[in-house]
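Note that this complex is displayed minus one protein chain, with the remaining chains in position.
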Amino acid sequence: MLIDSTYPKSFASDNHAGVHPDILAAMAAANDGDAPAYGGDRWTAAFEEGIKEVFGPNAEGFAVLNGAGANMVGLALMLGRYDAILCADSAHIATHEAGAAERLLGVKLMTIPTAQGKLQPDDIKARLGGIGNHHESQPAVVSISQCTELGTTYSAEEIAVLAETAHEAGLRLHVDGARLANAAAFLGCDLKAITTDVGVDVFSFGCTKNGALAAEAVVVLDSELAQAVPFLRRQSLQLASKMRFISAQLSALLTDDLWRQNADQANRMATRLANGLEGIAGVSLAYPVQSNAVFAALPPTVAATLLQRYLFHYWDEATGVVRWMTAFDTTPEHVDDFLDDIRKAAM
Amino acid sequence: MLIDSTYPKSFASDNHAGVHPDILAAMAAANDGDAPAYGGDRWTAAFEEGIKEVFGPNAEGFAVLNGAGANMVGLALMLGRYDAILCADSAHIATHEAGAAERLLGVKLMTIPTAQGKLQPDDIKARLGGIGNHHESQPAVVSISQCTELGTTYSAEEIAVLAETAHEAGLRLHVDGARLANAAAFLGCDLKAITTDVGVDVFSFGCTKNGALAAEAVVVLDSELAQAVPFLRRQSLQLASKMRFISAQLSALLTDDLWRQNADQANRMATRLANGLEGIAGVSLAYPVQSNAVFAALPPTVAATLLQRYLFHYWDEATGVVRWMTAFDTTPEHVDDFLDDIRKAAM
Amino acid sequence: MLIDSTYPKSFASDNHAGVHPDILAAMAAANDGDAPAYGGDRWTAAFEEGIKEVFGPNAEGFAVLNGAGANMVGLALMLGRYDAILCADSAHIATHEAGAAERLLGVKLMTIPTAQGKLQPDDIKARLGGIGNHHESQPAVVSISQCTELGTTYSAEEIAVLAETAHEAGLRLHVDGARLANAAAFLGCDLKAITTDVGVDVFSFGCTKNGALAAEAVVVLDSELAQAVPFLRRQSLQLASKMRFISAQLSALLTDDLWRQNADQANRMATRLANGLEGIAGVSLAYPVQSNAVFAALPPTVAATLLQRYLFHYWDEATGVVRWMTAFDTTPEHVDDFLDDIRKAAM
Partner (left out) sequence: MLIDSTYPKSFASDNHAGVHPDILAAMAAANDGDAPAYGGDRWTAAFEEGIKEVFGPNAEGFAVLNGAGANMVGLALMLGRYDAILCADSAHIATHEAGAAERLLGVKLMTIPTAQGKLQPDDIKARLGGIGNHHESQPAVVSISQCTELGTTYSAEEIAVLAETAHEAGLRLHVDGARLANAAAFLGCDLKAITTDVGVDVFSFGCTKNGALAAEAVVVLDSELAQAVPFLRRQSLQLASKMRFISAQLSALLTDDLWRQNADQANRMATRLANGLEGIAGVSLAYPVQSNAVFAALPPTVAATLLQRYLFHYWDEATGVVRWMTAFDTTPEHVDDFLDDIRKAAM
């Protein structure tokens, strides 16, 4: 991997972006004398209050250190020793968390092929046959990604139906919301409308990809489940000792809807990029653009040319599909320069 | 727990201190455009190089997010499914990591009573009887804390003998170095003298308590073991996506021996506090002061009075022993004010 | 489930059969005074010697209590904390061991769709792309079932190619040999020809379904791996205290090729059943009959009629496929009676 900073704007990952200046400033402001450790500080209290304001009075927020951590702590709340998670086969927990679900939770992932990364209610219903059979792992949680790994977004209605389907079968609904802000920005709704209001039980609220340094939240909408979080967070290596600096990041994103401003910018730049691809010979979109991700099929020579200057990843080398991510700090100039280079490479 | 910032300097924990300004500045400086995620950046390369400079060319450093994480990743390298760790019964991994060793590693902790938190070679030898017996967990790692949980410090010679004892029996030596800097500062040696040079296999190098925001290192002195770290770190939820901000903290502490400057200050303030206790009626030291911790036995009424103004913890309520910690930002005035209050309370 | 013994011969499972009289007699003969526990007895020594005679001098056999236990102990030998198993999506370890692989081993199962339950070399090659990527579980073992869950059998050549493919990629080959005897009987070869001779690293040798009471063996062909078995077997709850009675069962099956006699009988009865189905309207074989399993597609009304008298299971209710198993004690009369009833039901 490159360790040289002379390349242009990266389209490889929203994790390649830095930290939004307001968030860095909030961290510096929290460096104000002593404070109790492990969450007993006023910045954490403010964050917890902020979560209730955004997600409703029953929402309890817990700051953690990264996205896989948020998923593992949140899922652990709802899973016993012989349980299974139903999720898309593209789910981050299934593909890119290094087997954490299997090792740390000890559960089976029942992975489901999908058209565009989105589970359907029938996908759930079709996998309930083993319930009660002691030879089989017992489905206990449906986990969806919002946005999905393919950049698509569930509507509020779609989530509501999944929640209802899960709950009717005695399962819980978990959302890996690593890009929850991008989903709300795309849908033009608030964060509560796609979580609390539609029956989600536990979700991750991702902030690092949206301008934070290293901060995510586990949000729990069931107060009984929430009681276990402090213990599971500590044991899962997700508790910061100087917690105030994590909480300050989260609060900064919740302040004046910075989360939306950042996500909107990233989404708009992805749309600008997607729109700009129209008419470029040999280049086509692989999935609808509904967030800050653009999946495009390119001729191999085009990809090879671009990879000489830009950082990005093949999603599927067999089909020539690459993934381009935008971030809160991607500008129209970044996109237009990139489009110029794509056009040149495609000529 | 208090969430009010109006109390005086906390003596409860070095985690109550904020972040050293040089470290915050280094983090801000790392916010410089895009950078590859997950460690493929130039700040991480610099940190890795810094580790080799400090601990020798065979040392491989891996940045992680917190102390329990550093311990779990480091220990996992050396432990199979039926193995056991020998450690003091006061070890942090045994008492205050919420059972992470048992759940995440799945191994037994064979805990050993100690006089002042320090394991002796005979403690190891006495617990090797079950080796080869398939009914018993197999000792594979000796883990010591430097400094210990009781504020005492192993000399380089003591560690060398423990390493030799462990190695002769086919075990590895791990050091939970959450306060490794305080130990080196106390001993007046460099960090390498109590790790690489005396046979340690894997250790945690703690930075958060010594002025960082949230950053620790796992250092591995065996290149074969080191190969597993990236996978275990990712799976153990200890990999930061925007890694450059973690690495920058660690490098800042390694630059111009800031680690020693911070640890020296903390240690000196602990000594000043301990010295100031002499002659205060009813107050006595419980353990020798060899780092930034002062364990003192107090009459309950004295403790109660002090707890109205100060944050600190009882270590053992039955014996009236409290723990007072100093930090990199503790000043002589903080200590002297506290001593004044102790004297008044003890009158 | 029925608990009444008045039904005819069960075609539901080879586990519905009782114990072969020679095996019960061997158990009774082992009830001869005192014997050391946990495997230090002469019956166990004889079994271990028997394994070497059958599988070669490098084969080390370990008696365990059931098939899932044999799989978990054998697989644990070859899997680290972040590893994955490649297996067919129909594999018993993936579908019917209640998530033991995920909970007890903590590893990911990368399940692969197959035509007839059999993995192909390209299935392995296609799943090696994530090796070295710290975000992904690392493939370490290929596990195949012999016979497969669909009653098909790998030839010696097919296994040899799978072993070569696995080894070239640095993976090990494991065989869940719950019906290894049926495979050897079908192929007309000895047991060594489809294990030791073709590169298998570790396998389960199933005996319970083939006439034993409760006894299976883990056989390890690498003496370094074998050293861990006693510890993993004990920890995995698979060590019998009065081991002689387990070992005696295994030795009885190895004596005078009782394993082959039993498997041959079961296989012949499955073939007789399959042959008898020819010409029955609406009834067709779903998979080739290569062991003691017959998978047949039936009209639902036929299945329903038969299920009033006989115990057997639907394999796939959607396609009307049922599974019929024969056992060492199935007789031509059992089969012919059953065929009569099938014909009547199908009229």
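Chains here go by letter, A, B and C, matching the order in which they are written, and residues are numbered from 1 within each.
Note that in this section a residue touches a chain if its C-beta (ideal position, glycine included) is under 8 Å from a C-beta of that chain, and two chains touch if they have at least 3 such contacts.
Since the structure is predicted, the reported quantities are computational estimates derived from the model, not experimental observations.
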Here the chain that is not shown touches A, B, C
Across A:12, A:28, A:54 or A:76, the one contacting the chain not displayed is A:76
Out of B:42, B:108, B:127 or B:167, point to the residue that touches the absent chain in the complete complex.
-> B:108
Selected residue (touches chain absent from view) among C:34, C:278 or C:333 | C:34
Across C:51, C:65 or C:185, the one contacting the chain not displayed is C:65
For subunit C, residues touching the missing partner are 1-5, 7, 9-10, 12-13, 15-19, 21, 24, 27-28, 30-38, 40-42, 44-45, 65-69, 72, 97-100, 103-104, 208-209, 213-214, 231, 234-242, 245-246, 311
Subunit B residues that touch the omitted chain in the full complex | 81-84, 95-99, 102-103, 106-109, 134-137
Can you name the residues of subunit A that touch the chain not displayed here?
-> 38, 76, 80-82, 106, 134-135, 138, 228, 230-235, 239
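One rule holds for everything that comes next: only the chains that are shown with their structure count from here on.
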Taking each chain's centre as the mean of its CA atoms, the one lying farthest from the centre of subunit A is chain C
In whole angstrom, how far does the Cα centroid of subunit A sit from the Cα centroid of subunit B?
-> 33
In whole angstrom, how far does the Cα centroid of subunit A sit from the Cα centroid of subunit C?
-> 42
Just how far, in Å, is the C-alpha centre of subunit C from the one of subunit B?
-> 50
Considering subunit B alone, which of its residues make contact with at least two other chains?
-> 38, 231, 234-235, 239
